[in-house]
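For this view, one protein chain was removed and the others were kept in their places.
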Amino acid sequence: MKTASKRFWLRQVTAAAAITTLAPLALAQEAPKSVRIGWAIAKTGHNAGGTAATVMPNYQLWVKEINAAGGIMLKAYGKRVPIEVVEYDDRSSTEEAVRATERLMTQDKVDFVLPPWSTGSNLAVGPTYEKHKYPLLAATAVTDKAPELAKRWKHAFFFLGTGAGYAESLVSYLESAKKEGKIGNRIAMINIADGFGVELANATRKAAKQHGFELVYDKSYPIGTQDMTPLLTEIKSKNADVFIAYSYPPDTMLITEQSRINALNPKVMFTGVGTQFPMFKAKFGAATEGIMAPGGVDFDAPAIKDYFMRHKASAGYEPDRFASTIQYTTLQVLQQAIERVGRIDRAAVTQEIRTGTFDTIIGPVKLDNQMLTKLWYVGQWQNGEFYGIAPSNRAGAKPAIIPKPAWKN
Amino acid sequence: MNLLDILLAGSTLGGLYGLIAMGLTLQYGVARIMNLSYGEFLIAPAFLAYLGVTAWGLPPLLLLLLVLPLGFVVQWLVYQLLLTPLVRRTGAGPALEVDSILATFGLMFVVQGVMMVAFGGNYHSYSYLSTPVQVLGSTVAANRLLVLGVAIALGLGLYLLLTRTRMGTVVRAVSVAPRFAPLVGIDVRFTAALAFGLGGSMVAASGVLVSMFLPFSAAMGTMFAMKALIVVIMGGVGNLMGCLLAGMMLGFAETLVATFIDPGLTLAVNYALFLGVLLLRPTGLFGKGAR
Partner (left out) sequence: MSRRDCLAWGAGALALAGLATVPRWMHNDYYLSLLISVLMYSVLASAWALFSGPTRYVSLATVAFFGVGAYTTAVFGESLPWAAVLLIALGVGVAMALVVGLATLRLSGVYFVIFSFGLAELTKQLVTWWEVNITKDLGRYVFVDITAQDIYWQLLVLLALVLGLRAWIARTRLGLALRVIGEDETVAVHVGINTTRVKVLLFTLSAAFMTVAGAIMAPRWTYLDPTIAFAPAISFQTLIMALLGGAGTLFGPLLGAVPLVLLFEFLSANFPNHFAILVGLVFMVIVYAVPQGISGWLRRRKHHGGGK
């Protein structure tokens, strides 16, 4: 009996010794051929415009630069592993986005999935990410429900803030301008009849009441409106100090153009998504001076200047000054989290995203309850650049130009 | 908003709607083709104009003249190559309408897909003639006024063409009674192809004009096709003046609702008006009676 057990234990010890010495060698040989990154974004359909402006060029730039350097550094294997992309078109359909995401996770079994553009699409794929335990870095979703969703979806991270955040920031900034006597208390507000517009308008109504502003015009317009003149003429007759339009790219252009033609000159003009796009600057040139919108960039920061240059070289056009920088930041966060963990371990990477501090183009980033709060809520075109102006106590904030210079026709 | 403002806003919007619909009313009224790809053939010249202005520095008005024959040829080819087999198969009866919807629906996907691949999903926009024009104290954009002008000119021009020339009478004959037209020696196929091509030139012109002031993307074709369809049906199929008038009605309805009721209901009123007209006068406001 003693001999048998001794032999038994001897065998165990030898096996253990063999494993511990050989294991690192074995692991080193098992480095994956590539880090598989997948995305299902809108290449066609009504979300294609926003995707092309904010999402696609960033994803492509990120992959290109990483692979040019040899790949993502996975320190568990001591080597750089290149990224392999699996991409699909969700055709701007929620159903398709959900299915394509499922395909990426269960069929293609990619290592990480990057999300689509727009609040609706990000929310639609949220449950799928959560079910399969993939981190969701939502850079183009603005929703007041973000804190609640963060509790429900432990793998979801919201980088673009809540509607209430933007409205509160804008209105309180306006209040300080009011106290300085630069503007009166009359606000005219219009919003597109879509989630984004409605949420921001609701939040602004509350904020306006709290900060002592009067809403002299408060209407919504349907998606696809081709002529804003009736609304703008009404607004002009109300003598509002502040004109806020929570709009989307085509109507943002239309509103700006027709305000100019109709000589609508409020002291503060705030338009929506699209104001920050290179297309806006290209079309209106010097006339953009003084127009405010959500977002903003700290142009004096070298990291931002460098990013702009690289984006332009890669995509052929500049990034937008609202969600592009945030989108790129999420990619940097993901990359650094993977590199810190050292291997493909989604749980560890998710934990790192939740708790770590990251070095990004917008500075050091640390999430607060799965949300990014270090955001520019209001930006303004000044001298051909869209600088962040609110929150005014953030580093890099520029003082706003109020009143906005009148249109030159 | 005073009366003059409303008049200007309503008529420029109405002119836009009338203009984009005129080509379709010809195509449907004479050739009996419900062309669902119509909107794509409005967006394609818009892209051409964009390229012309931004890449080659050409003036949009020159492009406007260029697309007129180009649009004609393209749509004429579409008719000859794609739609003639359907015409033959259905004998130009009621089945043609359904079949043409389906075939042009497929064509719509193809053209839209090609534009997506070529230009991406981004919005494109350039400025031309976006200067304010003062009309009796009210302001209006020059490019929108141009659209109104062209719509009226084309409408009148085509109306005269249709009523005062022999070819025009032939076209009207085919439009009214395609089965009997051959009895008087009319080559229906030729006339239909001609009308289809003419519709093509008009939609191309409207595409260039629209590109002057509306940001557009490859995915917007369907919206224009639907708008055109509404105007065509409301005005009475095949009736050009009816088209213009129906467009005006819609434009004014939208402007009035936006000003006095709620801008959020503009499109709802559009569709409600359309449905209302269809229920009360199924062949359109100025329609010639059931086929």
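Observations
Every chain is named by a letter (A and B) in the order it is written, and numbering of its residues begins at 1.
Please note the rule applied: contacts are C-beta pairs under 8 Å (C-beta built on N, C-alpha and C of every residue); 3 or more make two chains touch, one makes a residue touch a chain.
Treat the numbers as computed from the prediction; the structure is a model and nothing was measured.
Contacts of the undrawn chain with the visible chains, over the full complex, involve A, B. The chain omitted from view is touched by exactly one of A:V35, A:V81, A:A100 or A:L114, namely A:A100.
Taking the complete complex into account, B:L107 is the one of B:I43, B:V67, B:V87 or B:L107 that touches the chain left out.
Per the touch definition above, the residue from B:M226, B:L256 or B:L285 contacting the chain not shown is B:M226.
Remark: the residues of subunit B touching the chain excluded from display are 34, 82, 85-86, 89, 94, 97-99, 101-103, 105-114, 116-117, 222, 226, 229-230, 233, 262, 264-265, 267-268, 271-272, 274-275, 278-279, 282, 291. Residue-level contact of subunit A with the missing chain is found at 43-44, 46, 87-89, 91, 93-96, 98-100, 102-103, 105-107, 119-120, 123-124, 126-128, 131-132, 143, 145, 152, 193-195, 197-199, 202, 220, 222-223.
The rule is simple: only the chains that are shown with their structure count from here on.
Inter-chain centre distance (subunit A to subunit B, centres taken as mean C-alpha positions): 39 Å.
The part of subunit A that touches subunit B in the complex is made up of residues 42-49, 51-53, 190, 193, 219-222, 224-227, 229-231, 233-234, 237, 249-250, 253-254, 257-258, 260-263, 274, 279, 283, 409. Touching subunit A in their complex are the following residues of subunit B: 1, 5-6, 9, 12-13, 16, 112-113, 116, 120-127, 130-132, 139-141, 213-219, 223, 254-255, 258-259, 262-264, 266-268.
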